[in-house]
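Every protein chain but one is kept in place in this view of the complex.
When the chains are written out, they are named A, B, C, D, E and F in that same order, and each has its own residue count from 1.
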Amino acid sequence: MNNIILIPMILPILAGVLLIFLRTYGRLQAWTSIAVMAVVAAAAVYLLNAIQTDGILRIDFGGWTPPFGISFVADSFAVLLVLTSSVVTVICLLHALVSTDKELVTMYFYPTVLFLIAGINGSFLSGDIFNLFVCFEVMLLSSYILLTLGGSKRQLREAIKYVSINIVSSWFFLIAIAYLYGAVGTLNFAHLSVRVAENGQEPLLTTISIVFLIVFSLKAGLLLYFWLPGSYSSPPVVTSALFGALLTKVGIYAMFRMFTLVFYHEPETTHNIIAVMAVLTLIGGSIGAIAHNDIRQIAAYNVVIAVGFILTGLAIATPDAIEGAIFYLLHDMVVKALLFLLIGTIILLTGTAQIGKMSGIIQNYPILGWSFFIAMLSLAGIPPLSGFVGKVLLSQGAIDSGSYILLAIALGSSLFVLYSLLKIFKNCFWGETIVSKDDQVPLRRGFLVPCLLLVALTIGIGLGAEGLSDYVSDAADTLLNPQVYIDAVLTEDFQ
Amino acid sequence: MESLIIILVGVLSTVAFYLLLSRNIVRVILGTAILSHAAHLMILAMGGLKIGSAPLLGEEAETYVDALPQALILTAIVISFAVTAFILVLAYRAYQELGTDDLEEMRGTDNE
Amino acid sequence: MGINDVILKTVAKAVVLIIFTFGIYLFLSGHNSPGGGFVGGLVLASAFVLMFLSYDTETVKDAIPIDFKKLSAFGVLLAVLSGLGPLLFGQNFLEQSFDYFNLPIFGKTEIATVLIFEAGIALTVVGVVVNIILSISEDE
Amino acid sequence: MQLLIFSILLPFLTAALIPLIRRRIGNFNIGWLVLFIPVLLFGFFASQIPMVSSRETLLSSIEWIPSLGINFTAYLDGLSLIMALLITGVGSLVVLYSIYYLSPTDSFPHFYAYLLLFMGAMLGVVLSDNLMVLYVFWELTSMSSFLLIAFWYHRKNSRYGAQKSLLITVFGGFAMFAGFLMLYAMTGTLSIQETAAVMGQLTEHALFYPAMFLILLGAFTKSAQFPFHIWLPDAMEAPTPVSAYLHSATMVKAGMYLVARFTPIFGGTSAWFWTITIVGLITLFWGAFCAIRQTDLKALLAYSTISQLGLIMSLLGMGSAALRYGNTEAGALYGLAIFAALFHLVNHSTFKGALFMVVGIIDHQVGTRDIRRLGGLMALLPVTFTFAVIGSFSMAGLPLLNGFLSKEMFFTASLNAASMPGLFSTSWGWLIPVIAWLASVLTFIYAMIIVFRTFLGNRDSKAVEKRPVEPPIGMLISPAILSILIVGLFFAPNLLGDHLLKPALEQLLPGISGASPDSIYAWHGVNTELLMTIGIVLIGSVLFITFDRWKGIFKIQPAGWTFNALYNYALASSENAASFVTRSYMTGRLHQYFFYILLFFIVSTGGTLLLSDALSISFVQDAPVSIYELMLVLVMIITAISILFTRSRLSAILMNGVLGYSISIFFVLFRAPDLALTQLVIETVTTALFLLCFNYLPEWKREPLPKRKKARNAVLAIAGGLVITLTGLSVNSADLFETISSYFQNSYELAGGQNIVNSILGDFRALDTMLEGLVLFIAGIGVYTLIRLKLKKEAGTDGD
Amino acid sequence: MIDIILTIALSLFVLAILLALYRIIRGPSMPDRVVALDMIGVNLISAVAVFSVLLKTHVFLEVILVVGILAFISTIALARFVERGDIVEHKHD
Amino acid sequence: MNISTISEYIGVLLILAGSVMAVISAIGILRFPDAYTRSHAATKSATLAVLLSLIGAFIFFWASENFISVRLLLGIIFVFLTAPVSGHLIMRAAYRSNVKLTSLSTEDALAEALDKKNTIEQKEG
């Protein structure tokens, strides 16, 4: 039943719109959203297994076959991302139950989150470049709202930059689509792939691919990440968690899709540029992560580092590296959500984001402290947590392809990750507590449960990586064999 | 004609880029507005400005111009409107809260 | 001396009437000539803009007591539901159907489900544009 | 037999139970419960001795991530058994000792959970056959060590020490990880045994040396080899049982274990030989040299440990040469070094463990570890004094104690290395025994310092208020057992040698018979080694007595010129530098960010366009231009440019409106009525919105930009526009494919609509339209919330 | 012949737009610019009508009315802005 | 030349006349000395110009295709209805925002009725 493919996008939209009418019923909104996201996750699980048996699934909107209509194409890569983002969202929403202000809830917090997810899932599933643009916009508009929701000075200030830069990147997207349509005359990914291959990706097409690279780099925060630290560190906790976990991933996804399915013929140009960008991102992110004493900023630069790390996988583009990148992508979604939830919770509890102003929290909130400890190790890729498998595979890919500099910088960045988070752990969680047991703000269970769920996930993914590996390797296979995707989407007339 | 339009797009982009490099938020927003004009024209030009009838079958013409870019532009127009509306109001709210429209004063510092 | 908008107000009434008619015409005729949900909705919205320009917000809201936020939400809902409808008949999401019927009075008429979809879009557009303008102008 | 794997997991499981039962069981009991685990495990491993001594091994495997070849394979041979016995044996003693050592205010559950975590991890390291699993446990030892060092995390020094050890060991871990993967790339297996089997053919592989050095980096950091030794003294902030266990007896030996384990793989190459030997010797000397000047007993022991680790390391290096010579006399002679290394590894654990416990007792009972304030404790703590003497003298290599035996072997090995003909012998070979001897002199001196400065002489009663007494008996049991072992091993070394060391050595040096001595003798007659020892005692005694006269030489090294200072400086300055760099480009200035983006666009896209020969412009396929079209283009260009020069934002908006209207006319000219309609309305509504908001915004001011910056911006903007144009023109000139749109011209038959654009929007691409409506709707919501939600309080997340 | 005349007429309308543009750029006052913009709108109506005749198509006739409507609306909005600042009146309760 | 061709030419000539008037009124807003007088040029002759061209187009379609375009008629009515309002509002805005009357002006009856000083602030750019 291919209609299941609709669920990840349509259900959140439908629910979101309906929740608009239930604006004052905060609890109802929250639980509806959670239920919806749980259903989406279930659908994704179903799809993943269906893909294993039936191959790539597809749904043609309006019944128009590709390349004329718009189709959603569910391959393992896309659905894995859908699954992870949905699970992470469920957990973040559980946190929102306790951490989100009533005022925010009546100001359409939940519908907006649902729209954000709809846009994200739509982006993952879309099989059409222009539809991808539209899905991006759904996601971006929602993110604009979430970013400004609360209306604090800092939020508004950062939102101006975030929105402006995204407008410009969307503009580049449009221009790139225009060029692409002018050159290739079609919009469907599979059809694009066929035509670009037919043409042998002549220099002009490579040039166009660079414009796309810029677009997705801006969204992903690859090298062009200036906007990221400010905007990811200003909104309320759940929003930053969703941002940190999901937003850049869409850009990363698009880059993988574009440069494995369509523009994979000139890796000397495109993939080398990506490699250079990834290296610079890793370096810039690492430097940024240790430069700050604001825990939000530290977390935000960690997002940057992860982006660089994952894209080294694309730059290397061996099966191992791609598989590793996918593993790491999934891992990073989970653990970034955890990191941002923890940091947001710390700030809620202590009222400050400055390392120097807090101390000894672990005595007051031991579970929080240990969750942070595990998040720290997981982010640094310490085994047997979830980051490990991705790191192994990616490193293998780097070694196999002789990309030793990439390997060194990628591994080195992990050290910076560790150092930057250790700084938080060492200074904020350890040390003399400055709050006596009697004075401390009680930490409601609602704050901890989501964190613990994510901790369980990062441990679970690490220990149970084998359970994912079939799906991940299928995803990597599809990415590396465009024909598989093309066969699933196009009839022979168009190939 | 296509080339002419593309050159026009280039000029519009140049102007918009220059505005983006400005310090005033309204100039930046204006820049983005001009950018969207440029993008729409670019899509149109890339579809090819062939001589043909408007894409209305009632016209009973021999050839029709490429309708797909038109549909894309229409979507893009509406989206850029939505975004422009949002950022305008954002700028206005930011001015209310921050008391400035100067991006130089919206830098934000680390230790706050 | 206060400003007297009598001329504007009087003309606006007539003009708004024309715009409304024209907007609905555009909406309905979009299938075969220029127009459609977006354009129709936008023109309808511009009629509201004209009303706001000519009168004050309260007058317009009293005259047309609609919650435009909900209207726009309803529009989106309509569009999505019209897409889901075909699923009940085993068709694809957003599959549009059309047929020609011989109706008693109207004669041979094309009835297309796309109209429902477009109505949703039109309502969204109207709702959003008016909502935005109201939000800004009512800000204290 | 899965029991082996279970033995690794048991400590973890127990550790996991502790938080669950901590509420039910008081602080004290838990230690006794925990003690049960290492004792049990020790018993288990001891029961494996017969099997190992009969040259059998044990393999046990569980699948973990089979698709990556990462499986939980445990392998027990002589080497791992030695380590496992050390881990569980010393572990038992340390747990017992700690029960009395810890104060009731300390959190027992945390302490024992960490300790068990470490024990399991350490067992995992020495028992894993799979490289990745070994790495997993390797990192876990770093983590548990980190937690234990910072056990008293409210102390600044504890945190500092913990961080330092973690950074350095994890750094090494990452390097080792990369090395392992390179091995995997060479061999296609993650099994150490299988790797060793095929490695012989791969010495020419390009990755051979990188892998070797990376793995050594891991070993050196973990084993505190020069210059990575700096973390170990700071790790002494840990409770003393931890120091005794992790930082002298077991964890720091993991590096030794690794080098030994990889000797069959890399051994026999001169790089391996020289690297390990030299690093070991430097560490040996430098550690001993630094130890002498310490005034804190624990710090002294830390440097002494570094030194001893260097000793073992250098032995492993020298011994690796055996693999070069194979089953020859030379091979056997070299091989002895490895035997010595393993022997000293065990011995060091015994005497250093005892010494740490002694220092712990002193600290516990006296309240200070400062040598300058201690003295005259012999009478007060006679039992402790006895242990101290046994431990110290063994360390100094004096007879009747096990240290003597392995020290002698060390001299033999170094003399062999110096005198042996062949590849490894260079004209510098004589330095090896010289350094060994010098270091041993220093070792003798600090061993004497421990005994004489602490237990003899006068007690500074002003500095130490309370009169010390012997600790509770429980605290003395562990050092007593170790002291017995120290003495026992002197008299019965072959018990160890035959049953454990020899099987281990045969594993490490396969096929080299005669590497291990038939039996270990205390008396070899008067040979060079004995003379060296006598020299040590004589010269060492003189130097110890005259210590105050020559200690000035420590001042030769400027205070700031230590690796420790370098580490501190590197951290501090890298944070400052990072802050400086980050601030320099992450300025928060939007225009600057746009500058970067544009620049990147121009360079990357423009660069590709020009460098890849993508640029080609032809006007052949262009539609003709009419005069009015040209004029309209002119209108737009003029309008656009004048926007830049207008002084009022209202005029700018007006001009933007002109642009919008002109575009709608283009849409008319290019036969796009729907677009024209939409564009017109949107443009108007947008203008209305601009006006609505402008009422609240200030009039814009002139940009106070210097001319140069304006010119720079202009150049950038023009370049950007140029790239856009040139790429567009190139695309326009290329005639690659027909568009798919002819299909839509059947829209009437397919979708029942004559308006193709509308059919595309409402039917063919209805999803876009639906989502576009959604985007608009979201924007509406956004505007509403932006305006309506003005939180009274600035949320806690906000500091400004 | 008809086409030539129409092309001339169309060009003249665009010329009128160009001239009005000069006034928009020069001002000097804001009402001057609004007047010019209004005039551009009116000329656009004509231009579209002429173009329709030139192409002998009816599809742009909707555009004519829309331009009329919108030119009117924007003129009112601009005039109100120049006059009062707030273009939509809001009675404060 | 049949009647319909003649009508076509009438239509086209009306259009041409309209375009000439459009240019003339455009010259008007260049030449006239103040916003008020320019507004006269815009509201009157430009309106006539557009009416001429719309009527010309109407006639042309009627003649050549026998097509009576209500949209064109509606457009004409619309312009009739709105052009004067626009002119009125712009001029009032000009006056209220203190745009100076040209020095050629002879009388200003409104100035007395309006207490300008405390009502309007300068709105010019």
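In this section, a contact is a pair of C-beta atoms (placed from the backbone, for glycine too) under 8 Å apart; a residue touches a chain by one contact, two chains touch by 3 or more.
Basically, contacts and distances are computed from a predicted model.
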item	value
UniProt protein name of the chain not shown, from "ABC transporter permease", "1,2-phenylacetyl-CoA epoxidase subunit A", "2-oxoglutarate oxidoreductase subunit KorB" or "Na+/H+ antiporter subunit E"	"Na+/H+ antiporter subunit E"
Visible chains in contact with the missing one	C, F
For subunit C, residues in touch with the removed chain	1-4, 6-7, 9-11, 13, 16-17, 20-22, 24-25, 29, 62-64, 103, 105-107, 109
Interface with the undisplayed chain - residues on subunit F	21, 24-25, 27-28, 31-34, 36-37, 39-41, 43-45, 47-48, 51, 67-71, 73-74, 80-81, 83-85, 87-88, 91-92, 95, 101-102, 104-111, 113
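Quick note on the criterion: only the chains that are shown with their structure count from here on.
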item	value
Touching both subunit B and subunit C (chains)	A, D, E
Mutual neighbours - chains that touch subunit A and subunit D alike	B, C
Number of hops, subunit C to subunit D, where each hop joins two touching chains	1
Chain occupying the most central position, where position means C-alpha average	A
B-E compared against D-E, more contacting pairs	D-E
Reference subunit B; chain at largest CA-centroid distance	D
Length of the line joining the C-alpha centres of subunit C and subunit E, rounded to whole Å	25
Interchain centroid distance [CA atoms averaged], subunit E/subunit F, Å	10
Inter-chain centre distance, subunit B versus subunit F - centres from mean C-alpha coordinates, in Å	31
Per-residue multi-chain contacts in subunit B, two or more chains	20, 28, 38, 42, 45-48, 53-54, 56-58, 68-69, 74-75, 78-79, 82-83, 85-86, 89-93, 103, 106, 108, 110, 112
Residues of subunit E engaged with two or more neighbouring chains	10, 13, 15, 17, 27, 30, 34, 58-60, 62-63, 65-66, 69-70, 72-73, 76-78, 80-88
Residue ranges of subunit B touching subunit C (in the complex, touch as defined)	54, 56-58, 74, 78, 82, 85, 89, 92
Residues of subunit F defined as touching subunit C within the complex	74, 77-78, 81-82, 85, 88-89, 92, 96, 113-115
For the subunit D and subunit E complex, residues of the former touching the latter	626-628, 631-632, 634-635, 638-639, 642, 646, 648, 650-651, 654-655, 657-658, 661, 664-665, 668-669, 671, 673, 676-677, 680-681, 683-684, 687-688, 691-692, 694-695
